[in-house]
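Only a single protein chain was left out; the remaining protein chains are all shown in position.
Order as written gives the chain letters A and B; numbering starts at 1 within each chain.
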Amino acid sequence: MIELKNISKTFKVAKRSAGFTEAVKGLFKKDYTYINALQDVSFTINDGEMVGYIGPNGAGKSSTIKIMSGVLTPDSGECIINGRTPWKDRVSHVRDIGVVFGQRSQLWWDVPVIDSFELIRDIYKVDKSEYKKTLSSLTELLDIGEIVKTPARQLSLGQRMRCEIAASLLHNPKILFLDEPTIGLDAVSKIAVREFIKTVNRENKTTVILTTHDMQDIEALTERILLIGKGRILLDGSLSQLKKRNSTHKTVTVDYTGASLPALENAVVVKDLNGHGEIVIDTAIVTVSQIISVISAAVEVKDISVVGETVDETVVSLYKEFEI
Amino acid sequence: MRKYLSFFRIRFIAGPQYRAAAWAGIATQFAWGGMNILMFRAFYESGQNSFPMPFSSLSSYIWLQQAFLALFMAWFFDSEIFDSIVSGNIAYELCRPCDIYGMWFTKNLAIRISRAVLRCMPILIFAFLLPKPYCLSLPADLLSAVLFGVSTVLGLLVIVSFSMLIYISAFYTVSPMGVRILATSVIEFFAGALIPIPFFPQWLQPFIYALPFASMQNTPFLIYTGFLSGWEAVKSIGLQLIWFIILFVLGQLLIKHAIKKVVVQGG
Partner (left out) sequence: MQYKASFFMTALGQFLISFTTFIGMYFMLSRFNSVKGFSLSEILICFSIVLMAFSITECFARGFDVFPRLIRSGDLDRIIVRPRGIVFQVLTSNMEFSRVGRLLQAVIMLAYAIPACGVQWTWDKVLTLALMLFGGVAVFTALFILYAGISFFTIEGLEFMNIFTDGSREFGKYPLSVYGEGMLKIYTFVVPIALFQYYPFLYLVGRSDNLWYAFLPLLAALFIIPCYLFFRFGLRKYKSTGS
């Protein structure tokens, strides 16, 4: 179980100023600015959960991940992961976690991937027979049986990412942190990676925490979402909750034969021209089917479509709402 | 221990991939050694009495220097390590249940040894086949050979633990590049890489022998050539051991402090 309580973290950043005299002054006295990376962050994640951790750049995502993986100490607050405080018990804590940073490789680039795997096995002191078992299931699931014999530098991005994920799971971690695992991947690799993450979560009951900018990742993978902005948790709930919260507005587009659309209560006709109309409704007031029945009673409908907000738009509007 | 061995292995096996570079390096070093010997020959001809060792010993010294260049090179620093410190990516390395110092130390050892293994044999063999007094001669006796072996290992440990301090300095300075160049020139000079320490002025030698740099390549090569022998050789090896312990412990302390800073400050 992961439990964060009132975690806060402030970074002290030296101000850099232009100009020579300023630079000389800077030798003696430095001005600092303080950045509140995290303010009062609290959440709990249960074993076996899969959580999407989203927010704009610089919102505090990676600071949180760093704190949870024991490589950053917060100023105040509590963080208990599987009964341990990560930064106090770093070495034994990191044995239980696997980390994939999409922008950074943990494979040694000039040796075959399998050699990196064996080194990781030794670093984590994984039992030989257990390693064999894990490796064969990973190679099968990720379809990397052939590519592990190639040096990492010769792999394509998609192949490399699959190997990275395998590398982070060789020691059977209880918790897996994925930092933008699909960044830069092509569609096929993205889907393969997502499928695999799902499988790991389902079969091994591995807790997965995923940060991403790719909303399709979130839609495909996670039930629960944590939205962070300016160092604060803004929303903690399910994806459908998130959608509901901000996407009660829907746009109905109709093609019809007839003079014009009927007058509608509780809806706004934004466009009605030559048999093509667009109506915006608020599903909190009126349902889509009510509107459709009113329309189809008045005119002959040739084609109709209902479009809600995409997750991307929802997130953008959430950002706007919280002014981040 | 096992993980360090494994770590050593992975760096070591990466070496032979660069075979063409190794051959080019061997040729370069051979030419370089030859030019140096010719230069010293000119000095030898100008004043034999001022020459602190037999000319053949000097030849051996130079060839050993070229053959084991990769072990003792002062300018070699792993830029991956510097990059990870400067960019703050060092944090990610903390995600492994591993001691950073041990990992870096092993990595440096492995790179140096694998390059040296690849390059030393052809140079040693060529150098043996050269005519006297330009060739590499055998050590005087078995004891010197054994002491040379021990001293080479210690010398390697001393230079790696010294370069660890330079890596660690990157946590604190604004210019790791500058520190690196400064360190390189200081090590090269005082270690006897430019001219062997016996060629330094007499009054300066005691000071130089007391510095850690003399415990790098100087001690093993002087033992091999017979310049240091018997009790003198054993004493120098003791000094190497002392320097290794001091530098190693100092590095451990400093890195602990540096990592604490990273963990608190986020790099």
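Going forward, a contact is a pair of C-beta atoms (placed from the backbone, for glycine too) under 8 Å apart; a residue touches a chain by one contact, two chains touch by 3 or more.
Here the structure is a predicted model, which is why all the values come from computation and not from measurement.
> Would you indicate which residue among B:Ala24, B:Ile125, B:Ala145 or B:Ala210 is in contact with the undisplayed chain?
Within the whole complex, the residue contacting the unshown chain is B:Ala24.
> Out of B:Leu5, B:Met35, B:Ala210 or B:Ile245, which is the one that touches the chain we can't see?
B:Met35
> Residues of chain B in contact with the chain that isn't shown?
On the chain B side, contact with the omitted chain comes from 18, 20-21, 23-25, 27-28, 31-32, 35, 38-39, 41-43, 45-47, 50, 174-175, 177-182, 184-186, 188-189, 194-195, 199-201.
One rule holds in what follows: only the chains that are shown with their structure count from here on.
> Centroid of chain A to centroid of chain B, CA atoms only: how many Å?
47
> Touching chain B in the complex: which residues of chain A?
Interface residues on chain A, with respect to chain B: 9, 11-12, 37, 63, 66, 69-73, 87, 90-92, 94-95, 97, 99, 101, 104, 106, 108, 110-111, 115-116, 118-119, 122-125.
> Spell out the part of chain B that touches chain A in their complex, as residue ranges.
Interface residues on chain B, with respect to chain A: 2-3, 5-7, 9-10, 13-14, 17, 89, 91-92, 94-98, 262-266.
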